[in-house]
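Data first, discussion second: the structure below is written as structure tokens.
With one protein chain withheld, the remaining protein chains of the complex are depicted in position.
Right, chain A next:
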Amino acid sequence: MTEVVSFRNVGVRYESGPEILRDLNFTLHRGSFHFLTGASGAGKSTLMRLLYLALRQTRGEINIFGRDNIRIPRDELPAIRRKIGVVFQDFRLINHLTTFENVALPLRVAGVEDLQIRKNVTELLEWVGLGDQINAVPSRLSGGQQQRVAIARAVIGRPALLLADEPTGNVDDRIAMRLLYLFEELNKLGTTVLIATHNRQLVRRFGHNQWLLEAGTLHDITHSA
């Protein structure tokens, strides 16, 4: 199976503080689906930041799409980042842009044609139940709606790797299930999915691989959960 991401003895510390993450060893294969659980402060967001190339490890080796992350030249980073879709815990929507423009952002920076953008974004917004909010700015949307915009933005470019940090934290169960089905659909098309969540019920219902991050180390609990 093709390796999308692999970590070998990875550790992270901020300045001279203690290691937040230590001795991480895992591989994400193409088309795999993992849930990442762990208590608050266990390092889930730090691990996510390593994966979406917003942070560098202080030790160890990270390979992403076959490239050593430390050796990727700066001008090649955007092309690699375009293969990664990220749903941020705090959504990070751009407040002065409409729902449509926020979702279209990854396609715009990739230079996709306007006609294609219009078609794909409108279709996806309908799918996530935001067809009637296409021209609304984030401040006019509820927390759940903002979350769905963030998810739509992460998946619009059909990423090879989808990373989601608490993607169902602000939505009701019906919408949470619908969003998870969307992730599964993408996964079936070959996208590797890693979802950090507190929602144990959701994790159990979908029955994918489960990792537990505890005190900075990662444990595979797929079969023990």
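By definition in this document, a contact is a pair of C-beta atoms (placed from the backbone, for glycine too) under 8 Å apart; a residue touches a chain by one contact, two chains touch by 3 or more; residues count from 1.
Throughout what follows, contacts and distances are computed from a predicted model.
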**Complete:** Expected UniProt protein name for the omitted chain (select from "Sarcosine oxidase subunit gamma", "Cell division protein", "Alcohol dehydrogenase" or "Spermidine/putrescine transport system permease protein") would be "Cell division protein"
**Item:** Selected from A:Leu28, A:Ala42 or A:Leu105 as touching the chain missing from the view
**Value:** A:Leu105
**Request:** Can you work out which residue in A:Arg81, A:Arg158 or A:Arg178 touches the chain that's missing from view?
**Result:** A:Arg81
**Asked** Taking the full complex into account, what residues of chain A touch the chain not shown?
**Response** 52-56, 74-75, 77-79, 81-82, 86, 92, 94-97, 101, 105-106, 108-110, 153, 157
